[in-house]
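What you see is the complex with one protein chain gone and the rest in place.
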Amino acid sequence: MGSVFGNKLKISVFGESHGAAIGIVIDGLPSGESIDLDEVYRQMQRRAPGGDKTATPRKEADIPEVLSGFLCGVTTGAPLCAVIRNTNTRSGDYGNILSAPRPAHSDYAAFVRYGGHNDIRGGGHFSGRLTANIVFAGAVCRQILKRRGIDIAAHIYSIGGVCDEPFEPTGISGELIERLNGEKFALVDPDREGAMREAVDKARANGDSIGGVVECTVQGMKAGIGEPMFGGVENVIAAAVFGVPAVKGIEFGSGFSGSSMLGSQNNDEFYFDENGEVRTRTNNHGGALGGITSGMPIIFRAAVKPTPSISIEQKTVDLENKKNCTLSIKGRHDPCIVPRAVPVIESAAAIAVMNLL
Amino acid sequence: MGSVFGNKLKISVFGESHGAAIGIVIDGLPSGESIDLDEVYRQMQRRAPGGDKTATPRKEADIPEVLSGFLCGVTTGAPLCAVIRNTNTRSGDYGNILSAPRPAHSDYAAFVRYGGHNDIRGGGHFSGRLTANIVFAGAVCRQILKRRGIDIAAHIYSIGGVCDEPFEPTGISGELIERLNGEKFALVDPDREGAMREAVDKARANGDSIGGVVECTVQGMKAGIGEPMFGGVENVIAAAVFGVPAVKGIEFGSGFSGSSMLGSQNNDEFYFDENGEVRTRTNNHGGALGGITSGMPIIFRAAVKPTPSISIEQKTVDLENKKNCTLSIKGRHDPCIVPRAVPVIESAAAIAVMNLL
Amino acid sequence: MGSVFGNKLKISVFGESHGAAIGIVIDGLPSGESIDLDEVYRQMQRRAPGGDKTATPRKEADIPEVLSGFLCGVTTGAPLCAVIRNTNTRSGDYGNILSAPRPAHSDYAAFVRYGGHNDIRGGGHFSGRLTANIVFAGAVCRQILKRRGIDIAAHIYSIGGVCDEPFEPTGISGELIERLNGEKFALVDPDREGAMREAVDKARANGDSIGGVVECTVQGMKAGIGEPMFGGVENVIAAAVFGVPAVKGIEFGSGFSGSSMLGSQNNDEFYFDENGEVRTRTNNHGGALGGITSGMPIIFRAAVKPTPSISIEQKTVDLENKKNCTLSIKGRHDPCIVPRAVPVIESAAAIAVMNLL
Partner (left out) sequence: MGSVFGNKLKISVFGESHGAAIGIVIDGLPSGESIDLDEVYRQMQRRAPGGDKTATPRKEADIPEVLSGFLCGVTTGAPLCAVIRNTNTRSGDYGNILSAPRPAHSDYAAFVRYGGHNDIRGGGHFSGRLTANIVFAGAVCRQILKRRGIDIAAHIYSIGGVCDEPFEPTGISGELIERLNGEKFALVDPDREGAMREAVDKARANGDSIGGVVECTVQGMKAGIGEPMFGGVENVIAAAVFGVPAVKGIEFGSGFSGSSMLGSQNNDEFYFDENGEVRTRTNNHGGALGGITSGMPIIFRAAVKPTPSISIEQKTVDLENKKNCTLSIKGRHDPCIVPRAVPVIESAAAIAVMNLL
């Protein structure tokens, strides 16, 4: 498995959806950092299902127990391990997975990879539930980063075709960051919520699901951070963000749309601001040039595919009997994980940033 | 610096555009592999400037000298080092870079990162010329992969807004692979070349530049390869491909467009093919599920930003005199590196795949 | 912290002696491997204090709970996490540690490293108790290795100056391996136990402690495993074994004594054995040549320093009042950890070997 990430800050993620517990070890945290666990739990609640009408109905307590590396509210410098017990393990929800791999799920690929020995209940180690660990670690890191002047925020850039107002690429306000960091359905323009929920509700009504895009920014990183060619901002953030299940694309700054621009349109001109700091007027480069921070906000978007689990009947294969068959995934499913992906992607970014500093 | 990549196969890239030489060490090649160096040079020629009217006029011999790890046409298993001498070092071409960082180049970020000690002539270690090393290593790897049934091909998916016919996601023919692997302006539909060159020529005429998208496929990988969560197909390929300068985005399968789809549209149904192999009817997942290969072709697209160097006057800063100024980059520049990026991205993919196997 | 080890098999160790729990995540285990947890516990008991009159009187249950990666007695291929709760946390035993660092303990170095934020109770993350995690992981790995024909055994080579009969360098019998693997006071020649215990008892009676040497062998590894120059047998085993607290030296084959030999004495001559296998008559090279296995047993010895905790009064510093002071460590201490170090060093070797294969 490759559930270990990082170099300066190493995380090791473990657990299976319906096993005893999930958890994470974070190795390399600086010592002496106060961590407000209540704030960590608040971030985890943003990801948790059940608290929002868009989300999956499965309820989880998701209260992590910190086993090590944390004493009297402060990091000790030793590895910090947090464990979240699994309490809601109705594995009956996911009946015929073994013989019939669910389309767009990892079932088949994992079956081959692990010779059928992997825990398939609820997706096992591949379950979206594992992202609770990422949010835990990310929330810890974000408190440390905030103390160093670095803020991370994300929003639902789009669901289906319905778009939020994009982030101002040259920087967003501290108020907006704070507001977004507290929301379960994070939007720059809250008036777009209705249209988005409509798209989600329609998918749900049809037993279908729907994807979207999350936009994320990291503000406050000084210029000169990151290592070309393979230790750059984009490499490290992409490697972390692709660890979030369902992410199938990432772009920095103007990204794919920049690739159809002219240089004169896409190049960001430099200027000295009123404080004598070098800045760019626009931020098509997304905060990184040659892999190194420019001092402008890092900005990226991640494509989140529609949730694979749908109750609409789909064609698949019966591995046992070696013949084609059909499958309808029973139970209630989260038709759109994009809102809950927001804190996960912020967290993956935070973990990546800790490895860049 | 972070110019080292990989785990099973480690590459270490060195060199500066106008220094003595550039080169690469490849550590971890299997022993006993015949390598046709002529074919390697042919791949390098696809990247080399000067051989195509779209490309930069700078001429380079770019004949690598293999210093180690290779005996009687066969890999020894020891690290293979190749060095390419720099012969064309007219550093006068790049006059006022030091004081005035070029917009969208790494100049400013690198200046801060290296305290002004980095070699700025021609972009130094950040020069696109360094990608010759990637193509060298990629071409070596591709011969080894081919012997294991794995083929890699890419094409110009678009330049500006002009698009080629996309790859058939469920697989392309061996003939197409072979043809593309031999071309400097690689297109599925060669008839689109005219319209693309027109867009490039127009940018050149205006002293401007233009970006594009490269689409790449890896065919022949068996199901069950890759490690969730952070050692997966997407993580490893993205980490390698973002090592290619000018790449600002990557998407797998349906990618960003998939994120506005419904699950019922984006999910790929499984079936047994005529040989009893499990396959999917469509390939929106791009060959990887849960980070693990599904047995379908890996398919991804990389966004290549327009070349930063343009002769149109741009605003920037005079770092020495701490004031705003303007800059016009003299000399002739490649207005579109997308065709030359094709073999580089194929090569980054090849290096990534060697690390997945 | 650097409590993560390995590449192919990654372990991440966490926990503090008097915190909530200690534990380990093992990432990269092959799937489908039956693991006999009772045998794992038996190995852990060999390390556990309290079960032997030479050992520290502190009692620990040390029953690990496996949280993930293990289903129906078989590895799933996902990370395997085991947690051991701390129940016996009489931190009063270690009174004045904070102000007065214990000589030869990590107290002072850790105080500086972690700015005084590290958990000092019972040694915190530096406690010998953390080696229970290593033995857990090692015992899991050894079952997997045994299935591949690889056996690991160690014995008390010496305590103080009292020596056991050394291992026959060219190989020991399966019976001896099996016997040693079951013992808490592992000796080739059990008749030496009396003299060794006498040395330990004398140290205990004086409130002192005593060190020793552990000799370990890995049998059954084929020739041709390991990577020069830095991925070799010696590099990887040494990096793992120095993770065991109190180890201050390691030597392979004839080691330090070989360095005072002539080449004609130290060189191991090759011959074809009765099965046509290439072997060496002697094994001064300790199973590795150029970092690569020769097919002969790997054999190494690790120097274990005397337990730092002694009740004899020692001079140290009062960090708070910035003056010299004296310290007598109260409570009962294990005067000799060498017997308990045997399974720990076997385990470190097992983890290293998993990373070499």
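Letters A, B and C mark the chains in the order given here, with residues in each chain numbered from 1 onward.
Everything below uses one rule, namely that contacts are C-beta pairs under 8 Å (C-beta built on N, C-alpha and C of every residue); 3 or more make two chains touch, one makes a residue touch a chain.
Computed from a prediction, not measured in an experiment: that's the story for all the values here.
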Of B:45, B:76, B:99 or B:206, the residue in touch with the unshown chain: B:76
Residue among C:125, C:142 or C:155 touching the omitted chain: C:125
Residues in chain C touching the chain absent from view: 1-5, 13, 101, 103-110, 112-113, 125-126, 130, 158, 160-161, 203, 206, 208-213, 222-232, 234-236, 238-240, 242-243, 245, 247-256, 258-272, 276, 278, 280-281, 284-286, 288-295, 301, 303-310, 312, 314-317, 319, 322-324, 335
Residue numbers in chain B that touch the chain omitted from display: 1-4, 10, 12-16, 19-23, 25, 27-28, 31-32, 65-69, 71, 74-81, 83, 113-119, 124-125
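In this section, only the chains that are shown with their structure count from here on.
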Core chain by centroid distance, with centroids computed from Cα atoms only: A
Between chain C and chain A, distance of the C-alpha-averaged centres to the nearest whole Å: 39
CA centroid of chain B to CA centroid of chain C, Å: 46
Per-residue overlap in chain B, given as positions that touch at least 2 other chains: none
